[in-house]
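Every protein chain but one is kept in place in this view of the complex.
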Amino acid sequence: MSEKRDPAATGETVDSSAGLLGLERVSAFSDGVFAIAITLLVIEIKVPAVEHDLAQALLAKWPSYLGYLVSFIIIGIWWVNHHRLFDGFVRADHLLLLLNLFHLMCIAFIPFTTALLAEYFWHGGADERTAAAIYSGTLLLAALFDNAMWLRGVQAGLLSPEMPASMIPAINRLFALTLLVYAIAVGLAFVLPVISIAICLAIAIYYALPGQRVPVL
Amino acid sequence: MSEKRDPAATGETVDSSAGLLGLERVSAFSDGVFAIAITLLVIEIKVPAVEHDLAQALLAKWPSYLGYLVSFIIIGIWWVNHHRLFDGFVRADHLLLLLNLFHLMCIAFIPFTTALLAEYFWHGGADERTAAAIYSGTLLLAALFDNAMWLRGVQAGLLSPEMPASMIPAINRLFALTLLVYAIAVGLAFVLPVISIAICLAIAIYYALPGQRVPVL
Amino acid sequence: MSEKRDPAATGETVDSSAGLLGLERVSAFSDGVFAIAITLLVIEIKVPAVEHDLAQALLAKWPSYLGYLVSFIIIGIWWVNHHRLFDGFVRADHLLLLLNLFHLMCIAFIPFTTALLAEYFWHGGADERTAAAIYSGTLLLAALFDNAMWLRGVQAGLLSPEMPASMIPAINRLFALTLLVYAIAVGLAFVLPVISIAICLAIAIYYALPGQRVPVL
Partner (left out) sequence: MSEKRDPAATGETVDSSAGLLGLERVSAFSDGVFAIAITLLVIEIKVPAVEHDLAQALLAKWPSYLGYLVSFIIIGIWWVNHHRLFDGFVRADHLLLLLNLFHLMCIAFIPFTTALLAEYFWHGGADERTAAAIYSGTLLLAALFDNAMWLRGVQAGLLSPEMPASMIPAINRLFALTLLVYAIAVGLAFVLPVISIAICLAIAIYYALPGQRVPVL
């Protein structure tokens, strides 16, 4: 929305540009990283080299397709959430930019964790649990930086004046709950890796459901 | 067109921003995925390692260049169609965003299906048919999500008021026809894989012809 | 420049949006392809796997770095030219979009031709000549589609009314000369491959020089 609003009408010009860098540029750069990370997922899926029975060889790689599906959904929904978070800000400061950079670092790492998961998923044993822990752990880390951005926004007065103060505790609770569920997913990775990944997907889908979330976030 | 129109003049500001996320951001993100997917096609073409007669080795890889050509045209034209579809909307809702994400997931998968096709094309036998079926099947799936976006737009009242209601049945018919032809292409992949791919290319080219299509779509 | 100009003031709104797709979107999509292609050049440079004497192994790969340098300059300058060409248009039609797609197809192919050149350059013999011919031939093809876009713009009345008609013959001559020099480079690839590549680089640098070119192009 901020791309469209008339600065002259809202009187936010000064705030928007007072930070280190305009929010829209950071937002556009972040969009680029999300779009590239989501599209790079495919290059981790390799064409099998077989003499015959390609269909069989492709079917055996089902964890790769499942990983592509799950990570595409997760990155796509996180991208929407990232935009909604930034829509709640009127400006950025140095710390917010750094936290955003660390958040993007986690997002851009997902093609690797997805390839790792696809390679070792359904193997059973410690290697599958390791891959699931790294996959869910990267998302937990991304969520931590997301939450840190929000907290920094609240603390440093970067929030839009349009956001009612009464909404802040509700968003805080949602973030705390999200982090708790991600932490459970990481813990479960060492016991039930399939359930761990299912929880990661479920959190993303929950955020994509209409009407179940705090409006602004 | 929506990037250029003056919100104040058309009175659409409220509608445009009332959804989960502004249409332009979704559109820009989708543009990014299309642009990255189309450019990633090249990294599936490997430089042959030969001691001598590079020309011969390169000529032997003609299915790779043909696949690059066909997929570049298909992704490029689908990109135009995606924009025209979104130009018909004034806002997006949660379901539309999810359907768009699944559509992009199919588009971003094309570098893989192209590499698969290039590797197994002209081999004859079951493997070539498998590769052709996956290639055309991914496009059928992309077209299904495209059609679902359109139907959701009609059903949930997301269409631009500028679009005459009389145009809707014509667009519905065009979508149904497109899906039918893609389904035929998938079916033919198991019998005449070359024809299957030719049909996929022909559909894209048909959409690129002037004056043969429903104006808005 | 078209991004900044006020449509209401110039009265070009109708023209700009009357085509298949707004020029700015096509321009932004093309920008994306140029930016991705130029950045993908690096992934063709592989880290050598050596037990000792990395410096020696890296020095032996000098054609890779030279190829990176040359192709980066060429794609970068072509990107500027692409924008200047599009700044001369007020709208696009179907054929222009298709020609642009084929132009981008050549640009996005450059990471492959660069890798090919780096692998077989300085080998001498037929393989080096093959690689040089494919490298310069791709640029010739890109220039042909560039010229076709310009000719289509002139013929179909897509040019900006701000462009003086007297400038058109001069631009035609520049395009003809460019094509001639690229054709000479392709021909020389079969005799003096190093000179062929040097000419490709020289054409790009010539276009980057100030004051030597037709103003609008």
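For reference, chains read A, B and C in written order, and residue numbers begin at 1 within each chain.
Basically, a residue touches a chain if its C-beta (ideal position, glycine included) is under 8 Å from a C-beta of that chain, and two chains touch if they have at least 3 such contacts.
The shown structure was predicted, so the numbers you read here are calculated from the model rather than taken from an experiment.
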item: Contact residue for the chain not shown (choose from A:L40, A:M163 or A:A189); value: A:L40
item: Interface with the undisplayed chain - residues on subunit A; value: 7-8, 13, 16-17, 20-22, 24-25, 28-29, 32-33, 36-37, 40, 43-44, 93-95, 97-98, 101, 104-105, 108-109, 111-112, 115-116, 119-120, 125-127, 130-131, 134
item: Absent-chain interface as seen on subunit C, which is shown; value: 1, 3-4, 6, 28, 31-32, 34-36, 38-43, 45, 47, 49-50, 52-55, 58, 68-69, 72-73, 76-77, 79-80, 83-84, 208-210
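In this text, only the chains that are shown with their structure count from here on.
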item: Length of the line joining the C-alpha centres of subunit A and subunit C, rounded to whole Å; value: 36
item: Separation of subunit B from subunit C, taking each centre as the mean of its C-alpha atoms, in whole Å; value: 25
item: Multi-partner residues of subunit A (at least 2 other chains); value: none
